[in-house]
Structure formats: C-alpha cells, structure tokens
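Structure provided below as structure tokens; questions to follow.
One chain of protein is taken out of this complex; the other chains stay put.
So, chain A:
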Amino acid sequence: MSLVPPRTAPTTPYTFEKSRAAFDRALSVIPSGIYGHQGPTEGCYIPQTSFPLFSSRAEGSRFWDLDDNEYIDYMCGYGPNVLGYRDPDVDAAAARQAKLEDVVTIPSAIMVDFAELLVDTVASADWAFFAKNGGDATTLAVMTARAATRRKKIVFINGFYHGVAPWTQKLDYPGVLEEEVANNLYVDFNDLPALERLFSEHRGSIAGLIAQPYMHGNFTDNTLPEAGYWQAVRALCDAHGVVLIVDDVRAGFRLDLAGSDHYFGFKADLICFCKALANGYNVSALCGRESLKDTVSSLSYTGSYWMSAVPFAAGIATLTKLKQLDAPTQFQRLGTELTTGLTSAAAEHGFTLIASGAPALFYLRIADDDSLMLHQEWVAECVRRGVFLTSHHNHFINAALTSADITRTLEIAHEAFGIVRSSHPELELTR
C-alpha cells in the first residue's frame, strides 16, 4: 500500500506582494528588516522570493501570511507552538489572569503555583527560576555552575546552540570579544574518549558541561545519543565535580514531560526550558537540583518582565493540557506518520529523503546531492504551496496537527518532489 495519498490537482504557487511591501518598509526602520532566525538570511529563505516574510494570523496548526496565503506550519514559531496556535484552554487561562494582574510591583502568587507544577513534573527539578528567553536560562545555568564550583571553563558540544549571549558565540563572530569565549572548550557529541581527555587535561578548572539532550544542529542530520552515552557523561561529571547542564530549550516537553534527561535515562544538575513551556506566552525557566538552589539565590540576576503573571497562567494551562493529552506520545506518532509519508513520497520520485532526530522534532534532508541545493529547491516548492518547512533547521510537531493536515502535507510534498524531479532530468533515479 502506498503511504502517499493520491495526487490532487496541481496547486497554484503563492505570491507575496504584501509581504514584500512590508519588508521594504521594515528595511528602512529595522536592522536587516527582520533580524535573527525569523528573517530571510538566518532563516535560509532560498530563494528568498519563495518565502513569506510576515504573518497576519495563526490558529491551530496553521498560519496565514500578509497576502492571506495559508500554511500548515512545521516550524511552530521555532518551537513555542506546542498545543496549536491560540489554544483555547491556554488563551482562556491567560485571559483570566490578565483580568486580575500581570506586571505588578510584587509578583503574583501564581508564580509559586507554576514553580510547584514544574517541580512536580520535571524529574530533575527541585526548584524553578523564571525568566523570558531560553538564553536567559542558559546564561543563568552557566553562571550558577561557575559560582558553585568557582571554576571558569565550560564544555560545549560541537554544533551547539545555546542562545546569543556573548559566551554562547564564537571567536569569529562580530561584536564578541576573545575574552568572552576564552574559557569555552569544545568536544564532539557521542565521543566519550575525547570528553574524558578534555576533563583530564583541564582537571579542576571545568565548571560545567552544557549540552542539548541530542544533537539537533542545523544543516546536518540530527544525532541521538549512543547507548550509555549520557550515563557515562553523568559519571564523568560526578567524578570531576562538573555541573551537568541540559539545554532542553528546544526539545523540552516534546520528548518527555519529565524532561529530556529523564527521556534518555539520566539526571541533569540544571535543566533549561523555554519554547514549549507556555505555548507562545513569554516565559523560560531554569530548574535544578536542591544543592544548587542557594547558589542561584546568591546571583544577581533579574529582569523587568520576568515575574509577569499572565505567562505563568499560560504555562500552567499548557503543562496541564500536555499531560492530559500525553502529548509526547502524540508527537511521536504524528511525527512518525509524517516523516514516513514524506520519505515514501520522495522515493516515488526517485529521491532519498533522510528524516533524522526524534519524530517530534524531525530534521529533513534530501541526500541525493551533498550541497542541500536539491533540498532547498524542494522546501521552496513546498512553502510556495502551503507547507512551511525550512531547509536548515529541525522542525516541530504540535498537538493541533491532525492526520488530515498530514495527508494534505504529503499531497503538496508529492507535487513539490515532482517539480524538482522535472527540473533535474540530469539526475539518475535512485529507485
């Protein structure tokens, strides 16, 4: 039985006149027009003319751009959309809290409710500290590790992303001083001998190791931990007095509501959450073990909006609903259904599509060339027909995604593979 739905009538590619006009205005008053990962440069819009630049509304698994083109969205706002855009339960909880208070001189007690819920939910959490972005949490984690150990060095896994604070960047990045990255050490994921060597060479000077639970870097197939890897890393950190920090900003609550360290069978000392924490309401959290709580208390670290109450209410509603839905199981099922269908559709057109990483955060790559150019062409054709993918980044499943959405996605993907195939008669079919 074919996993690919029957062909439908060819779609008409979208156009983006209103997006372009808004972007032209933006270029005059906003650096880069749209800066960062949601802009055309870092967002790898290739070619730029195939992508919308501004959205106008969103609901469930979809958003609409400024030209009213509709997309089934597999980027989910780069992660925050975990239940579906404008989830009614989350929005209602947020609205109730907004009627009471949000940003006030002293915090709302709902902050305590949210911290208690996180401590009850996340296996390695004895406390929770709230901020706004994932980078706030990773920076706090690194400061905590240094304060607790009175050591300087931090071990990073090559291919890492932990935010945009200077310590997370590299020697060759503009605006980042050499001194700000001078204590960064690097090692490859899944390479235990190299990690052992690094710990030995810098014995007594490493404060922490920060890592994502598995490698979900850009432009490359995502890599899961080898059997026993995390348990061995845990043991090495214990032996060397190194604080083990899990950056679960991207994967958190999509693999396991108890934390991705729990999913992979180990316990972090500190774990960072953000994206899926409140379904798009602006809050992040650092959670950790009891012995580090006093250290965190000693740090000077706060922000004007870090104790706003509405995102706490949204976070409570989000975690509660994720539990009710057993969302990680649902994400695994939907992600597997989608990626299996996509790889089958690719194969029917003679392409080899690799889906890697966890199905809830799948990464895609057409493997028939080593330049990603075929893949970029296919992604562009999908986007122009209403399926929002990226060519460089892992994707995200949300709980509002339906099997009907997946069926429609596969129809469009099928059409897009056919277009790319027609454009490349020189390619030898792999089937």
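As a working rule, contacts are C-beta pairs under 8 Å (C-beta built on N, C-alpha and C of every residue); 3 or more make two chains touch, one makes a residue touch a chain; residues count from 1.
Convention: contacts and distances are computed from a predicted model.
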{"item": "Protein name as given in UniProt for the chain not displayed, \"SCP2 domain-containing protein\", \"propane 2-monooxygenase\", \"NADH-quinone oxidoreductase subunit\" or \"Glycosyl hydrolase family 101\"", "value": "\"SCP2 domain-containing protein\""}
{"item": "Touch with the omitted chain, as defined above, among A:152, A:170 or A:203", "value": "A:170"}
{"item": "Residue in contact with the excluded chain [from A:157, A:207 or A:372]", "value": "A:372"}
{"item": "Hidden partner interface residues of chain A, rising order", "value": "23, 27, 32-33, 40-41, 44, 46-49, 170-178, 218-219, 370-373, 376, 392"}
